[in-house]
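With one protein chain removed, the remaining protein chains of the complex are shown where they sit.
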Amino acid sequence: MSSAEHPVAEHPVAESLALVGREVAGVLEQLVQGNQQALDALAALLADAPRVFVLGAGRSGLALSMTAMRLMHLGLTVHVVGEVTAPAIGTGDLLLTASGSGTTHTIVRAAQLATDAGATVAAISTTDSSPLADLAECVVVVAAAGKTDRSREASEQYAGGLFEQAVVLLGDALFHALWMRSGASADDLWPRHANLE
Amino acid sequence: MSSAEHPVAEHPVAESLALVGREVAGVLEQLVQGNQQALDALAALLADAPRVFVLGAGRSGLALSMTAMRLMHLGLTVHVVGEVTAPAIGTGDLLLTASGSGTTHTIVRAAQLATDAGATVAAISTTDSSPLADLAECVVVVAAAGKTDRSREASEQYAGGLFEQAVVLLGDALFHALWMRSGASADDLWPRHANLE
Amino acid sequence: MSSAEHPVAEHPVAESLALVGREVAGVLEQLVQGNQQALDALAALLADAPRVFVLGAGRSGLALSMTAMRLMHLGLTVHVVGEVTAPAIGTGDLLLTASGSGTTHTIVRAAQLATDAGATVAAISTTDSSPLADLAECVVVVAAAGKTDRSREASEQYAGGLFEQAVVLLGDALFHALWMRSGASADDLWPRHANLE
Partner (left out) sequence: MSSAEHPVAEHPVAESLALVGREVAGVLEQLVQGNQQALDALAALLADAPRVFVLGAGRSGLALSMTAMRLMHLGLTVHVVGEVTAPAIGTGDLLLTASGSGTTHTIVRAAQLATDAGATVAAISTTDSSPLADLAECVVVVAAAGKTDRSREASEQYAGGLFEQAVVLLGDALFHALWMRSGASADDLWPRHANLE
């Protein structure tokens, strides 16, 4: 039972955290069981691209920014779209996007522009049937509610919360797999961490 | 067994995701069981502060930015330290920080300045024995490796990855508990979402 | 004569700075002489709006972010579109945009969405005949080259450089006029400056 059904929960944050934990476990289980090939395909796209650009709206964008920072630690050339120093995307580059619905205007438009520029698009989404998915070479489908799905059927959490949590964890799993494959040690990566803050 | 012990894993990303899932589940279980009062205390600080400021370095800062956006959706007045429009912190305001080690220079210094300005400091950390914890009225301790702990004893993941994942999920649980308590519906929150992107 | 005509200038940066200074002086002279009423109208819109949102692409966005920070110092409620804590724009709010051409897709689209939401749009541009100008209640026209005008007729500088410089200086003049009108002293504004960095 969710804390929503227990408005006078004894420890409401612990109960909410338990809810988050259950929902995250369910989503990860589904990803691990049903998306193995898409996950490996996405890792291969990241590893092979000369440059990786990430783009998401709102919290999805912050989640992908966490991924981007880790990919930088791994030695990849990576940019967050909209950052001051992000250049133009070009032929062969990878645009990694996250959009629950796959219909977010700015994301779909950027995916189209990236495709026009010769780049490859990958998407993390809740559906493989969307304008974004149509533009993507690889779609990882997360069984979570989209941002505008407020039915609370797919998740008790608000809006796209579960989806965004999945993007964070998926990004870190992609990093982990690429790191293991690289053979580099933690000490090899550490010197890349920002050192002026 | 971790994927590190299986360099030729059949589906390396799925295995990495399973690892992430196991580690996250462990950390959440520990939080739910052992930190109920600290979690409730932190929720109360968030709910009662006239203004909430969040601050973390690197990925911890991005994780807290995800929390900040949700608190804005809930109707709280919230600022990310370093954002263009963030004003001065003052008496009664809350500074919510996240630092695995509790020793990050910029975070500890900001916590001291916030305290000097009459604000209250809360911390998410891997320890309650640190310069940051000494300044904090409330510390939520996450049983994850700190950023510079590369022993891989507390986590197979790189650096502070598990800690940063916990900050994301904990922030969303804090939001969920405050949302439930508010009695607001999802439709009540939706009109606050950024609408120009 | 510009440094472009003297590739072997004795002191190339000083010559470039003199060029910038001449071009800026010309643009400001034109603004001061020919736009007095539009400038006052824009100041009135800023002063009267319950909340000010600013939006520009690339360097124009950074220029307006400088303006936004100053308006915060003055005590206005101000948001940079795209910032983590920026909420939805609504009825009566002001969206201040800057676009040399007045055709930048993201800016025009945001201006349309803002108008649909009942907000007022103001624009700093190089033309009052554009999709952006059509949506704006107030347009301040700067006699500088647009970003894609590479004819070097309006300016020897690269792309929209002169326009973006004008946005910075114009934003500071708007602030200065509002500050003078407020009757506040510098010491009154100072306590609003971010104090945790």
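Order of writing sets the labels: A, B and C. Residues in every chain begin at 1.
As a working rule, contacts are C-beta pairs under 8 Å (C-beta built on N, C-alpha and C of every residue); 3 or more make two chains touch, one makes a residue touch a chain.
All values derive from a computational prediction rather than experimental measurement.
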Which listed residue (C:40, C:116 or C:137) would be found touching the missing chain in the intact complex? C:40
Touch residues of subunit B, complete complex, unshown partner: 62, 82, 84, 105-106, 109
In the full complex, which residues of subunit C touch the absent chain? 3-4, 7, 9, 11-21, 24-25, 28-29, 31-32, 35-37, 39-40, 42-43, 57-59, 62-63, 65-66, 69-70, 73, 105-106, 150, 152, 157-159, 161, 164-165, 168-170, 172-177, 179-181, 183, 186-187, 189-190, 193-194, 197
Residues on subunit A facing the left-out chain by the touch rule are 53, 55, 65, 68-69, 72, 78-89, 95, 110, 113-114, 117, 191-197
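The working rule: only the chains that are shown with their structure count from here on.
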Angle, in degrees to the nearest 5, of the Cα rotation that carries subunit A onto subunit C: 180
In whole angstrom, what separates the CA-based centres of subunit A and subunit B? 18
Each of the following residues of subunit C touches two or more other chains, namely 82, 84
